[in-house]
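I have a structure here, written as structure tokens, and I will follow up with some questions on it.
So, subunit A:
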Amino acid sequence: MRILEAQGLIGGYGAMDILKGVDLFAEAGRLGVVVGPNGAGKSTALKAVLGMLELRAGSITFEGESLGGLSTSARIARGIGAVPQNDNIFQGMTVLENLEMGGYLVESPLAPRIERMFAIFPPLAEKRRQPAGELSGGQRQMVAMARALMAEPRLLLLDEPTAGLSPAFRADIFARIRTITEEGVAVLMVEQNAREALAIADTGFVLAAGANRFTGSGAELVADPDVRAAFLGG
Partner candidate 1 sequence: MLAFVNFYLIPGVIVGSIYALGAVGVSLIFAILRFAHFAHGDLMTLGAYLALSLVAAAGLAPFLALPFAMAGAIVVALVVHRLFYAPLANRPTIVLLIASFGVALMLRSAIQLLWGVQVETYVQGIQRPLVFFDDLRIAERHIYIVLATVVAIVALHVFLTATRAGKAMRAVADQPELAELSGIDRKAVVRQVWVIGGGLAAMAGVFLGIDGELDPNMGWDLLLPVFAAALLGGIGRPYGAIAGGYVIGLAQELATYPWIGAEPLLSPGYKSAVAFALMVGLLLWRPQGLLRGREGT
Partner candidate 2 sequence: MTGEMQGYLLYALSLLSLGGIYAILALGLNLQWGMAGLFNAGIAGFFASGAYTAAILGTPPVAGRLGGFDLPMPVTVAAAALFSAAIGWAVGRLCIRLRTDYLAIATIGIAEILRLIVRNEGWLTGGSLGISGIVRPFDGLGPPRADIGYLAVVLGCLVLVYIFVERAGRSPWGRTMRAIRDDERAAAALGKDVDAFRLQAFALGSGIMGGAGALTAYYFRFLSPDATEPLLTTFLVWVMLIAGGSGNNRGAILGAFLVWTLWSSTELVTGRLPADWAANLAYLRVLLIGLLLQVVLQRFAGGILPERARR
């Protein structure tokens, strides 16, 4: 089931269009990966879904309803979670407080959700009272994802969750992202490490110069000679 459908997105900052016609979708329980060279508009496309960017054209529907005109916080309240690439944790606050902030809009008690996060990200459990800014890079990324998951979003947007991590940590983060989709969450992830990310993706979107170049299943794209030649380094 496609819970997010974004079509013909055109827009950017000021007079410059960064997106020149981008289509994206996300399916419940599936992992979508957005790849492409620097400046292709990958992160910008995620920002458009979050309403952090002025769109000149295009439509975005979430669970059948248009998101047009809604503020970022209203979109969050609808069930979209997001992890930015940078500044994605509250550094001066403890791990526990970070999770509480993730559940800011949740009306039910937070304790069960927090325990669930510690089950998904066990290393965080023992660091719960430490300021998040003092954790290692991989653990910070876990805090960032756990914060976003606290609201139990039905769609999770991840912007380069493995940036700056070693290959071992990268594999670990990818495995946890698969765990998240298995619980029925639709995940849309922007990733620099295109080959590895497409290998685990259900759907891949290859963007270049602000527009879709290829769209297909992850396996198809990895196998496609054109994609390999142009975007995966042969």
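Regarding selection, all candidates are chains of the complex that A comes from, given by their letters.
The criterion applied here is as follows: contacts are C-beta pairs under 8 Å (C-beta built on N, C-alpha and C of every residue); 3 or more make two chains touch, one makes a residue touch a chain; residues count from 1.
What you are looking at is a predicted structure, and each value in this text was computed from that prediction instead of being measured.
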| item | value |
| --- | --- |
| Candidate touching subunit A in this complex, from 1 or 2 | 1 |
| Candidate 1-facing residues of subunit A, complex | 50, 72-73, 76-77, 82, 84, 87-93, 97, 100-102, 104-105, 131, 133, 147-148, 151 |
